[in-house]
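A protein chain is absent from this complex, but the other protein chains hold their places.
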Amino acid sequence: MSETKEKKKDKKLMRGSHVLGEAAIRAGCRAYFGYPITPQNELPEYMAEQFAQMPDAVFLQAESELASINMVMGASIAGARVMTSSSSPGISLKQEGISYIAGMELPAVIVNMMRGGPGLGNIAPAQGDYFQATKGGGHGDYRLIVLAPAYGQEIADMTRQAFDLADKYRNPVMILGDGMLGQMMEPVVFPDPIDPAQLPAKPWTLTGCKGRPSRIIRSLWLDVNREEELNWRLVRKYEAITAEVVDQEMYLAEDAELIIVAYGTAARIAKGGVQRARAMGIKVGLFRPKTLWPYPSEPLARLADQVDEIIVFEMSTGQMVEDVRLAVEGRCRVSFYGRPGGVVATPEEISRVISSTHHRAHPKKVAGGRASGGSRLTVVG
Amino acid sequence: MKGKIEIDQELCKGCGLCIQVCPKKQIEFSDALNKKGYYPASFKERDRKTTEKLECTGCALCAIQCPDVAIEVYREEKEQSTTAKKAAPTDE
Partner (left out) sequence: MKKVFARPESLKLTPFHYCPGCGHSIIHRLVSEVIDELGIRERTVGVPPAGCAVLAYNYFDVDMAEAPHGRAAAVATGIKRVRPDLVAFSYQGDGDIAAIGTAETIHAANRGERITAIFVNNAVYGMTGGQMAPTTISGQVTTTTPLGRAPLRDGYPLDLSEMLGIAAGSVYIERTSVSSPKWINKTKKAIRKAFMVQLEDRGFSLVEILSPCPTNWKMTPVQSIRWVEETMMTIFPPKVIKDVA
């Protein structure tokens, strides 16, 4: 059989939530704890169905998000590759446990399929949890590694990566998606499954003190000097993560005079907008962060030297735009276009934003359109 | 049955519960402070040379009640093992 034929055979058409679940199992995840919330229920349902066939795997629907994240903590303490998932309001409830998991330096994978907010909001896809995901989220000085897939295939690849990074750095990793990504059916080729028994041993787990001194896993350090030491040690770890993990996609960026920055579902819409604007003759490209923390600030700064303006498009009122401004440091103009609250913009809408921005920068070149309805286009810097 | 106790005066916090529960009233507060600043409990019969006159039976009630695990209990080994078992600290 030829290689292409083999690939075709392995290709599976699955919705994003199921892709994530399957990729987690193939990454050696054998423990899942969660609580129902739309729009991510297909993921726990997939885990429940698959784990029902696997005697060594643990699926448990907990009584709350608080309980589920603490069960994740326990399973991680005992050495398992473990995952939980939720959507925005549920992720807020998990923040207590996430802070402890970060402070105890435990690996865990947390999936957030974002929905409209604040409060109960709605169940439509949104990106209002960027700050919460990338700036810590809970109390104390810590960071999660935040991966932002935009395609089914990337969900599969990043889920594997999430478990590997979590173990390697003993740090919680968040996969930040939205309801759209979770629902969309796409063809995916999965990485080969890992046998959890073949994973490297974790020398810090609590599995009973047979043949060794007893161990403590804790986040309490009453001695302020030891707590400060922990904080700086975490910073050094975060620096190592930043050096290794930062990732982004650049699309039609080489000759671009204008760049649109977007992640996840927004980036797919933006890509369609870029294609339409290119057809109109506008030299526009897309910069898509694949890691939201650590943020790809350096490649974006280099791009800022090349372009007239950067447009940030988010399905929020403007959160990532702050990291873009910090990365760009005034090298070019930064504007923002947002559709919060679960509204999904169209590629046409984004192409109009691109052309009107381009028109403002180059009034004689192209006639631009107008941005629509409740959205807001702000120019910064 | 004869017994004796050893009180770790540095572990003791002078709560006095052992004094309260001793059926033979053979424990008292020490006159001297320990390093933590407590007046620790002291076994009255600690200097007794012979076991003949010991009031302490090694019943271990003091050690059972002691919140700081500061008391070790010793007991004379009897010929009749049944009585020794009967007085074991974990029994009622």
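As written, the chain order gives the labels A and B, with residue 1 at the start of each chain.
The definition used in the following text is that contacts are C-beta pairs under 8 Å (C-beta built on N, C-alpha and C of every residue); 3 or more make two chains touch, one makes a residue touch a chain.
In this text, all values refer to a predicted model and were calculated from it rather than measured experimentally.
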| item | value |
| --- | --- |
| Partners of the unshown chain among those that are drawn | A, B |
| Among A:24, A:37 or A:80, the residue in touch with the chain that has been omitted | A:80 |
| Identified contact with the non-displayed chain, of A:21, A:44, A:97 or A:149 | A:97 |
| Residue numbers in subunit A that touch the chain omitted from display | 30-31, 33, 58, 60, 62-64, 66-68, 70-80, 82, 96-97, 100, 104, 206-211, 214-220 |
| Those residues of subunit B which, in the complete complex, touch the missing chain | 2-4, 10-11, 13-17, 20-21, 38, 51, 58, 60-61, 63-69, 71-77, 88-92 |
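Operating definition for what follows: only the chains that are shown with their structure count from here on.
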| item | value |
| --- | --- |
| Rounded Å distance between subunit A and subunit B, as computed from the means of their C-alpha atoms | 63 |
